[in-house]
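The complex is shown incomplete by one protein chain, all other protein chains being positioned as in the whole.
Each chain carries a letter (A and B) given by its place in the written order, and its residues are counted from 1.
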Amino acid sequence: MNDVWAFFSFSDPTVRIVSLGTVFLAMSASVVGTFAFLRKRALVGDAIAHAILPGIAIAFMLSGTKNPVVLMMGALISGWLATWAMEYITEKTKLSNDTAVALVLSVFFGIGIMLLTHIQHSGSGNQSGLDQYLFGKAAGMTEQDLWTYSVVAVLLLTVVLSLYKELKVYSFNPDFAAVSGLPVKAIRRILNLVTVLAIAIGIQSVGVVLMAALLITPAAAARAWTSSLKIMLILAALIGGISGLSGSLISYLSPAMPTGPWIVMTLSIITLLSLFFAPKRGALSRLLKQRRHSQKILNENLLKVFYKLSVERKLEQVGLSVDQLQAERAINKSDFAAAIRRLKRKNWLLAEGEKLKLSSIGLVEAKRVVRLHRLWEMYLSQRLNLKEDHIHPNAESMEHIISPELEALLLKELDFPTQDPHNSPIPYAN
Amino acid sequence: MRKMAMLGDAISHAVLPGIVLAFMISGSRDNFSMLIGASLAGLLVTLLIELLHKKIHLQEDASIGISFTWLFAIGVILISAYTEQVDLDQDCVLYGEIAYVPFDLIYFSGGELFFPRATIISGLLFLLTLGFVLVAYKGLKITSFNSDYAKSLGISTLAWHLVFMSMVSITTVLSFEIVGAILIVALLVVPPATAYLLTKRLKQMLLLALIFALLSAIGGYYLAVLLDASIAGAMVSLAGFFFLLALIFSRLRSRSLKVDAYLNE
Partner (left out) sequence: MQIMENQTALEVHNLTASYQRKPVLWEIDFKVPSGHLIGILGPNGSGKTTLLRNIMNLMEADSGYVKIFGKDLDEVRSRLSYVPQRESVDWNFPASVREVVEMGRYRPGNLLRRLKSSDKQKVKAALEKVGMLAYADRQISELSGGQQQRVFIARSLAQEADIYLMDEPFVGVDAATEEAILSLLSGLRDEGKTVLIVHHDLQSAYQYFDWMILLNTRLIAAGPKEEVFNSTYLREAYGGKLNLLSKLGEIIAREQFPLREPDFKEKEGSGDE
């Protein structure tokens, strides 16, 4: 634990540099990656990350130094070339987009590997550590690196902020953007450039292979929480930043552990949890919603049974037994018992000894469901021209779905009918 | 043709943790245990992608990207965590080292005949793939061309899809030791793409793809020797070079056709 405090005190300059640097890198990548995510170009990011390798190798070969600015220039050129190649192949040949991406990814990477191993074996003393680009070595970050990355990160954020509106329209609907007169080609070029830049510097911390994660995963997590682009960007940046920090933390606490994979590990876990637990869009909330629906359906079906037996068949004074109810509608015993409990809790049902009775508000509710059923049957018969013997099943489902607002529309549309197609009376509230 | 190139890339990355675990459990670089580990990992990543895409309704590209990067990260962490026990070099797994192949021999009965183990494996793999393609030709053709129509005839497109993916996985996993994860994708995609640019007939395409693959392999080896560089990297670079040539050729050809059409107006 002492180590953890030591880490967060940021007294150690290396810690400061590495963690800040990683956070900046991760945040830049997350923000830029959000747009890639929205355009469904996750794997293009992966391709660009791989395609950067030959650029770095060639830059090294030509300049003889490991100056990060020089190498990054090489990375940029190579990444840019890859983006252009992918677009060219997709547009000008019959090859599909997927094929173009996979092709560019592997060919560029292969060239990169070839050059890299050539450099390694040619024995020029300066070349060790070039393979850090493969897996990332955040721990080796220097203060000069940090400055470079911060500048680039600020640059990226500025671009995104200033072009926010244009980028938003372009990401959601490129055709609409083109039709509205936006310079789509220029926007695409800028977005590509910014993406390549973010990838070129992001590789430092996580390496080539895992770069795609840094781009896409935060965006996927953010998407689960919100539908607003602004919030999505902020959330993605936040998640990216936190992951960057925790990756640095873990590798600080346990020096054998590489930073890059742990950043991705944190990211993946946060994302998987988000996808599952986020309210509204998460998987859990969907499951809960479905359960609520089934319960509502059961409740309402049961109310209908009460209505039928007690009001229509005039058994209302007597109260009804569980067996009588069961006989009318086949529902399994445990669901049935649970539904009865729920209805009692809402005070729609009252218990009189062994028997059950609708309360007055229960009656209102039951009437509502029956009314909706019969109104809908009228609608189906009049507007959809369905015959009497074909309308019941659909009405059975729709009676649970029609909202009060729709009910009002329905009543207006049908002009307040008093009977349904089977000549059963339609119960109104009074 | 089935547009699943990126899935192959994803699987080849995702098998890393499977191989590492297999190595850790079995304690040796035995091919068979690696195969099992890789297959299980391949299965795992496919299931994960399905889960994210179908159940959680995450878009397909993100499902693939998140799944394989996560598994790959796990793989690298495992390697780093157990460096003493693991004799796997990260670089090696990624891009293989064929140079060691000749030294890994299998002795046949009598001890007189020996071949590098990897050659036998790849030879068998080739025969298996060849057999598969010959037998499954019609099925692959219809399910790739018009899957709805195939379904209307009662053909189970799902079954064919699974069989095809299994073939891809087997090829991937077995090629591992020889060319490493990432470059499998190159060999899966580049020679066929090159062939596709040059011909419109399926049979010709298959043949051309084969030829380009062979040329890339043989030429690549010599290129690697020349530059003292990674053999797999050289092979892929050469395959890419052929693609470039085919691309230029096909662009020139279409342009000259346009000129002809114009002149003949």
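Going forward, a contact is a pair of C-beta atoms (placed from the backbone, for glycine too) under 8 Å apart; a residue touches a chain by one contact, two chains touch by 3 or more.
Computed from a predicted model, the values in this text were never measured in an experiment.
Visitor: Please identify which of the visible chains the hidden chain touches across the whole complex.
Guide: Within the full complex, the chain left out of view touches A, B.
Visitor: For a quick check of understanding: of A:Ala186, A:Leu273, A:Ala351 or A:Leu384, which residue touches the chain that isn't displayed?
Guide: Looking across A:Ala186, A:Leu273, A:Ala351 or A:Leu384, the contact with the absent chain belongs to A:Leu384.
Visitor: Out of A:Arg16, A:Arg39, A:Arg189 or A:His392, point to the residue that touches the absent chain in the complete complex.
Guide: A:His392
Visitor: Looking at A:His293, A:Arg341 or A:Lys355, which makes contact with the chain not pictured?
Guide: Considering all chains, including the one not shown, the answer is A:His293.
Visitor: Considering the entire assembly, which residues of subunit A contact the chain that has been omitted?
Guide: 94, 286, 289-290, 293-294, 297, 301, 304, 308, 330-332, 370, 373, 377, 379-380, 383-398, 400-403, 406, 409-410, 413, 422, 424
Visitor: Please give every residue of subunit B in contact with the chain that is not shown.
Guide: 1, 135-136, 138-139, 141-142, 144-146, 148-156, 196, 199-202, 204-205
We adopt the following convention: only the chains that are shown with their structure count from here on.
Visitor: Quick one: subunit A and subunit B, Cα centre-to-centre, how many Å?
Guide: Those two chain centres are 30 Å apart.
Visitor: Inside the complex, what are the residues of subunit A that reach subunit B?
Guide: 37, 40-43, 45-46, 50, 89, 92-96, 98-99, 101-103, 105-118, 121-122, 131, 134-135, 209-210, 212-213, 216-217, 219-220, 256-258, 260-262, 264-265, 268, 271, 275-276, 283
Visitor: Give every residue of subunit B touching subunit A within the complex, in rising order.
Guide: Its residues touching subunit A are 3-6, 8-9, 13, 52, 55-56, 58-62, 64-66, 69-70, 72-74, 76-77, 80-81, 83, 90-91, 94-95, 182-183, 185-186, 188-190, 193, 196-197, 223-224, 227-230, 232-237, 239-240, 243, 247, 250-251.
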